[in-house]
Each structure stands twice: as C-alpha cells, then as structure tokens.
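Here you go, one structure.
Omission of a single protein chain aside, the complex is shown with its protein chains in their original locations.
On to chain A.
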C-alpha cells in the first residue's frame, strides 16, 4: 500500500476533480448526489489531517507537482492560513450536502441535476486549488475553474433573472480575473517568477526594483480581487447572483467563494508584496478601511429596505465582508485575528441563514417577505435556527458574531481609532434592524396563504441547519477554533513586521 500521507495536498484538489468527472459520466441525479456526498465528506478529513500536520511540523508543507523543483514547477504550500481555509471550505461543502438532495431535486430539471453536481465539485476543486497553490498563475487557473462553474451554478436558477444575474457576474468576474492576471503578468515581467515565495524572496533581495510597475501590479491585483470578493462598491454583482441562484448554490457560495478571494488577496498583499510595500507605498489600508466602513453601512441600509429575504441576506453579506476587510485594513494583531475569526464565523452563520431560507423555499417556493409571513409557526425548528444565526450575525454576546466583532473593535483600538469602534457598534445596530425585520415577519405575523400550508422542513435539511445553529452558539463560547487560529494567522502574516 502506498503511503498517502505526503500526497495529501494534491488529494485535496484531485479528489473533487475526479468526483466531478464521475458525476459527469453517471448522469443520474441521486447517484451523482451520493458520489458528491462521499467526495465532500472525505475532504474535511484530509484538510484536518493537513492542519494537524502543519501544527505538528510548525512549518509549511510543500508538495511538488510532477516533482519539478520550485520555482520552475508548480508547488502547493500548506501553512496555518491555507490549512485553516481548507478546513473551512471543505467543511462548509461537506455540511451542506445532506441539504442538497431534496433542494436540488426540487429546483433543477432532472436531466441537469447530475451536471449540477459536476459543477459543484468543479467549483469546490477550484476553490481548494486557489487556497493550496503557491503559484500565481496556477491560482488564476483555479480562480477561473471556480468562477466558470459558479456562473453555471447560478444560471440554473428557476427564476428567469438568474440568467441575467449570472451574466452580470460573468462580466464582472471576468474583469476581476483579467485585472488579476495583468498584475501577475507585471510581476512576472519584473521578477521572472510566478512562485509566490520566490517572487517575495526576489522582491526583498538586495536588487533595486523599479517602483512604478510594482505598484501598478499591486493595484491591478488589489482591484481585480476586490471585484471577486465583492468589496464595496464593486459588489453590485453579488445581491442578484445570490438572490436568483438555486438555494443550494447560494448556500455554498455565501460561505466560501468570497472568503477564498479574500484569502488570495491577503496572501498576495502580505506574503508576496509584503506589508511595507502594500501599506506604506500605497494607501491600501486607508482605501480598505474607508470602503469597508461604507460597505458596513450602505449595504446594511440596502438590506433593511429589501423585500426579498435572500437579497436582504446577500446585502448583509456585502456588509459582513466589510468587517473582514476592515480587520485586514487595520493590519495589526487583533484586527487580523478578528478578520479571520469572522471569515469562519460569518461562513457558519450565513450558511445557516441561507440553509433556513432554502428550506423555506423548498416548502413554499418563495422567499419574499409577503410569502414568509408567519412561517415561523409552521416551521419552528427551521426558523428557530434562523433566529439563532441571525442573532449571531448581529454580534450578540454569547454567539460567534460577538467574538469576531470584539476582536475587530480591539484591533481598531490598537490602531488608536475610537471612531472605528463606534462605527463597528453602530453598523451592528443596523443589522439588528434587518434581522429584527426578518424575525418579526416570520414569527409575529399571521401566516400568509403560502406559509399556512407549509410543514416543518425534512430531516435532511434540518440536520445541517441545526448543526450550524449550534455551531453559532458554540463558537461564541469556545474560541479555540476561531480566535486562536486567527491569532496564529495574524502572527504569520505580520511576521515581516518584526
């Protein structure tokens, strides 16, 4: 028997890729779902094994594809940051799989269901690939793999506007990816390397680099990835894409896709260009903080005035991404800890919220507020879980959301800005309004005609939902998984400063 231990990094990407091929050949909805289930439930074990391996070694793990030495060949690199992201994305993909079967069966035409799982696994392989690769161009390829499959996942929504939303995302996403590759091209022309570590080493060597193309490369990559991660005001594709995509696609993308773009941006800013170049030469920090605060307020206000629950939560996602980028813009220990704690916490909470709406959509076929009235009394468990996740989103003490906002506020204090602390708290109050609106509509009003006939969601949808709702509470008390690891990541990223 071959020892698979050294090959775990590649298996993390190849297993979903092979799984997607298998589903493309099977062409039977339920059987494809089973294959996808097995594949996605294998991946978190690999991710956790990699994480433990990294923790034990205390140094990054490298994997040479085709045994070509870096920087000539593509090398995969797993450090604390990428291992954390691998666990998060593969975990999110695994948890929601039980939900997928009935949701996909009810929303996707039967002859397309198998393709749908193909696209899902391909997207997952792309996202995991972006996280694990240490090669700028390879990251671009994986970015395209995940994006192209995402466009399909969104376009298959039942609503006719899903096509338009997908097309809008396609244009914006392609512009983003193009800007990223222009930046990578400039870097390659300058340094002659595509390997992240190698570029970083060359940039910090004694050679004198022309500053202008370097800053142009940084600017291109920053704007390109900001488009992908839906940084305000480049977020306009996101609300429609999330609102009109099939429930399962929304559930998956809300927890993973934007987070992976954030990860790539952090990797490039901190590890390739380095803190000195990124934050001293260009006002990246100031831009990030201003746009983040704008996102926290303007997107939250947009959420308040939405009458479609999915769109409302999509705007809320833009606002929550603002918190994460705020922590990155602060670039101090507590801020980065908060940012990465929020990456995990927001993934848990938003996935739970969209799962609950997906279950409601499965029962009544709509997520408009007028149809959701009074549904809490008919689906108490589903909507109870939604309330818990919603409370977490507001940042109430005792939930996951509080922990990350606490550290973000600490980061703002560390940066000496009371104003930012005030703004974090004030924007949380707006989320109280829109979550409160959701709760009021669902629990306090008389059931609408559609909601009156709804039953509790099926068990396969309830289990992942309740699991994530429990995690929202659990992560509010046990912060080892989020804050401690976030702290390690912050130390790793700020290593260049000391």
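Here, contacts are C-beta pairs under 8 Å (C-beta built on N, C-alpha and C of every residue); 3 or more make two chains touch, one makes a residue touch a chain; residues count from 1.
FYI, contacts and distances are computed from a predicted model.
Student: Given the options "Peptide/nickel transport system permease protein", "FAD-binding protein", "Response regulator" or "Multisubunit sodium/proton antiporter, MrpB subunit (TC 2.A.63.1)", say which is the protein name UniProt records for the missing chain.
Tutor: UniProt lists the chain left out of the view as "Multisubunit sodium/proton antiporter, MrpB subunit (TC 2.A.63.1)".
Student: Could you tell me which of A:5, A:67 or A:110 touches the chain that is not displayed?
Tutor: Considering the complete complex, A:67 is the one touching the chain left out.
Student: Considering the whole complex, which of A:7, A:28, A:161 or A:281 touches the chain not shown?
Tutor: Counting the whole complex, the residue in contact with the absent chain is A:7.
Student: Just checking the interface: what residues of chain A touch the absent partner chain?
Tutor: Within chain A, the residues that touch the unshown chain are 2, 7, 10, 14, 17-18, 20-21, 24-25, 63-67, 118.
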